[in-house]
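Got a structure for you, questions after.
The complex is shown incomplete by one protein chain, all other protein chains being positioned as in the whole.
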Amino acid sequence: MTAISDTTTRQASSPYGEAARQALWAALLSFGLFFFFIGLESTQDISNRLILQSHWVTLAIVVALVALGRFLFIAFVIPAVDRRRANRAPIAVVDEKDQSFIRRHRFKIMIALLVLYPIFILSTAGLQGSLKWVNNFGVQVLIYVMLAWGLNIVVGLAGLLDLGYVAFYAVGAYAYALLGTEFGLSFWILLPAAGIMAAFWGIILGFPVLRLRGDYLAIVTLAFGEIIRLVLINWREVTNGSAGISGIPKITFFGLFDFNISSPDYILKVLPESIVTLFALRPSGAYYTIFLYYLILALAMLTAFVTIRLRRLPVGRAWEALREDEIACRSLGINTTNTKLTAFAIGAMFGGFAGAFFAARQGFINPESFVFLQSAIILAIVVLGGMGSLSGIAIAALVMIGGMEILREMQFLKIVFGQSFTPELYRMLLFGIAMVVVMVWKPRGFVGSREPTAYLKEARAVSSTFTKEGHG
Amino acid sequence: MQYFIQQLINGLTLGSIYGLIAIGYTMVYGIIGMINFAHGDIFMIGAFVALIVFLILSAMFYSVPVVVALLIMMVVAMIMTSLYNWTIEKVAYRPLRGSFRLAPLITAIGMSIALSNFVQVTQGPRNKPIPPLISDVYNVFGISISLKQIVIAVVTIVLLTVFWYLVNKTSLGRAQRACEQDRKMAALLGVDVDRTISITFIMGASLAAVAGTLFLMYYGVVAFSDGFVPGVKAFTAAVLGGIGSIPGAVLGGLLIGLIESLWSAYFSIDYKDVAAFSILAIVLIFLPSGLLGRPEVEKV
Partner (left out) sequence: MADTNLQTPILSVEHLSMKFGGLVAIGDLSFTAPRGEITALIGPNGAGKTTVFNCITGFYKPTEGMITMTRQSGEKFLLERLPDFQITAKAKVARTFQNIRLFSGMTVLENLLVAQHNALMRASGFTVLGLLGLKSYKDASRESIEKAVYWLEKANLIDRADDPAGDLSYGAQRRLEIARAMCTGPELLCLDEPAAGLNPKESLALNELLLGIRRDTGTSILLIEHDMAVVMEISDHVVVLEYGRKISDGTPASVRSDPKVIAAYLGVDDEEVTDALVEVGDDHILEEGDVAPPPALGPSETSSMFEGPIEDTVEEAGSETIVPASPAASKAAQVEAQTGATDPVKPKGPAQ
């Protein structure tokens, strides 16, 4: 069984023979793997009994595709990659100088693009057409960017593996939903409150797990996330159980105007008439969406700003030192207990902010939004981006979440695969495969190097071969 | 008292299934130090293969003795899950061996998402019920024991004995233990490390397949999402017992099963998982490396 054996031993002289052999193995293996799952399908008949349905044609197509893919990979992709690798060294040096302007200003350019994004969409897709792109794509990606930046403090900087981060997201969301619906408090009061509550829960979780390391820490944080979710499901008197909380108040523009068409403070009623007529503004849900976009952009930028500042403060350096070597930290007089707790608390706080925003945006929340899968996705974004790197994480969120959202839009695939084809169904399958592929391709994530927080002469990025990933 | 013993038996039955899955987690952890998050989905795949084999058998033959049917289901499920786990290890985990610790964890989570959604896409999202295979129930001193529970107990005990023999008495087991201690040194001494790791994955998958078949027999239903909860419970069991320790995994599995059934019986069904997770957290606070795990000595 050498179907997927190490490809470095292949003969460069005759790639086609080897490729054909490998393709045959791949075909056999995929036939074995898929026989029971693609070839046969268990479905219910009219009397609700399970029967088997065979899809031999589909099975044959899939096996053939796997074999073909394997053949092309061995025969063409690998030689091409090898050739490029051989030629790459001289090119890289030239690139360095050419890109220096873009490289130096990459953050400013990125922020400018993010600020201009809704305007661009508005001008191309119109008021109603832009809704989908700004909300599903922009807001959705930015929520994950913010969550991943928050988790990055715990995992990327302090090196503490947290598999239950979604719990803090849930705490923030429920804090806003409950306090907002019960007491009618404003979002702007509840946003900090949600953050503080999440931070408080971060410390509650932090205390018992201080002594735990590595995978023991991972399972306890996972358990904590599940406990929070199960309590939200079962504590029906307060959380309304699986039915969730609806009618969560929308966010107002700092109390100046709001986005409810029926309300007297509706944006178009408050704005001076001349502006409304000048731009021919019509009542639309898009204003709220665009407002939400800028709000989450501001929150995400706040997260980035605080993270960048904290890294240059003693507490941030202590986090990174903790990731590198906890014992050395203690030998330097650093209180590792407090350092870990602040990492948990501050990471959780940003999760809480994002949660409050999420609740306000959705208007309805239930425990289904806070399952383990969410924690896994956020953690995956942090690791795929390159732990500790804000820009890498933003790229990872864009690729993974944005890619998944775009897949929703691929209706043209129906023409290829027939009308019964629903691209949504394949979203998570492809997401999982993408996680595996990206990780195998770039184990250190998109941006593996680390920017130093202080320098004497010049700031040189630290290669990922030196940074550690923490034990806790 | 009868009620208590009844719950005890139910708990131990559930616990044996958790224990069988937990061994897969703990063995893989012991040998390559990674949490194989996809293991719960391997269990689910085992249950699905058993289901499909059952459907094939019932479609092809008018009647098959239950024992024979169960055996065929189990064996085919073991072969199929082994093939899956072997492939997964080769394409997704092997390239990352010796790399950065979180990379294989993320790959495994990705694999878990991919596997459960693969089954959802190919087999549909609905629950798959089968008619009861065994329905006999015996009454002993007012305690009802179903034949299903006896089958689970017998299969678990037989399997664990064989497994114990493999790990402790054969050269394969010795190679595994050597790799666990020091992979590089084992390789220098002529142990085929890649093969040993592959076999470890195959053994874990086989046990998960048996657990999957038993699960299908016991509950009579399976769905694509059934990998997650038993997977997390079994992982919890492995950690509770001390990850890396095989007796610990079995003990942890039995304990988690007992906690769940007793908590449901005496307190509240809703909070049974909360109880299991809370007890895990409490145990780890006092015994940071689980019940039977080797304490990690911090060398200064």
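Every chain is named by a letter (A and B) in the order it is written, and numbering of its residues begins at 1.
One rule holds for everything that comes next: contacts are C-beta pairs under 8 Å (C-beta built on N, C-alpha and C of every residue); 3 or more make two chains touch, one makes a residue touch a chain.
Remember, it's a predicted structure, so these values are computed and weren't measured experimentally.
**Q** Which residue among A:T58, A:S263, A:T336 or A:Q362 touches the omitted chain?
**A** Of the listed residues, the one touching the omitted chain is A:T336.
**Q** For a quick check of understanding: of A:I38, A:I251 or A:A321, which residue touches the chain that isn't displayed?
**A** Per the contact definition at the top, the residue touching the missing chain is A:A321.
**Q** Looking at A:R70, A:R427 or A:R450, which residue reaches the missing chain?
**A** Only one of A:R70, A:R427 or A:R450 touches the chain omitted from view, namely A:R450.
**Q** Considering the entire assembly, which residues of subunit A contact the chain that has been omitted?
**A** Its contact residues with the unshown chain are 306, 309-310, 313-315, 317-318, 320-321, 323-325, 327-336, 342, 450, 452-460, 462-463, 465-468.
FYI, only the chains that are shown with their structure count from here on.
**Q** Which whole number of Å gives the spacing of the CA centres of subunit A and subunit B?
**A** Distance between chain centres: 30 Å.
**Q** Which residues of subunit A touch subunit B in the complex?
**A** Subunit A residues touching subunit B: 1, 4, 29, 32-33, 36-38, 40-44, 50-52, 155, 161, 208-209, 211-216, 218-220, 222-224, 226-227, 230-231, 233-234, 327, 372-373, 376, 379-380, 383-384, 387, 425-426, 428-429, 431-436, 439-440, 443-444, 464, 469.
**Q** Across the complex, what residues on subunit B touch subunit A?
**A** So the residues of subunit B in touch with subunit A come to 29, 35, 48-49, 51-52, 55-56, 59, 80, 83-84, 86-87, 90-92, 95-96, 99-103, 105-107, 109-115, 117-124, 126, 128-130, 228, 232, 235-236, 239, 243, 268, 270-271, 273-274, 277-278, 280-281, 284-285, 288-290, 296, 298, 300.
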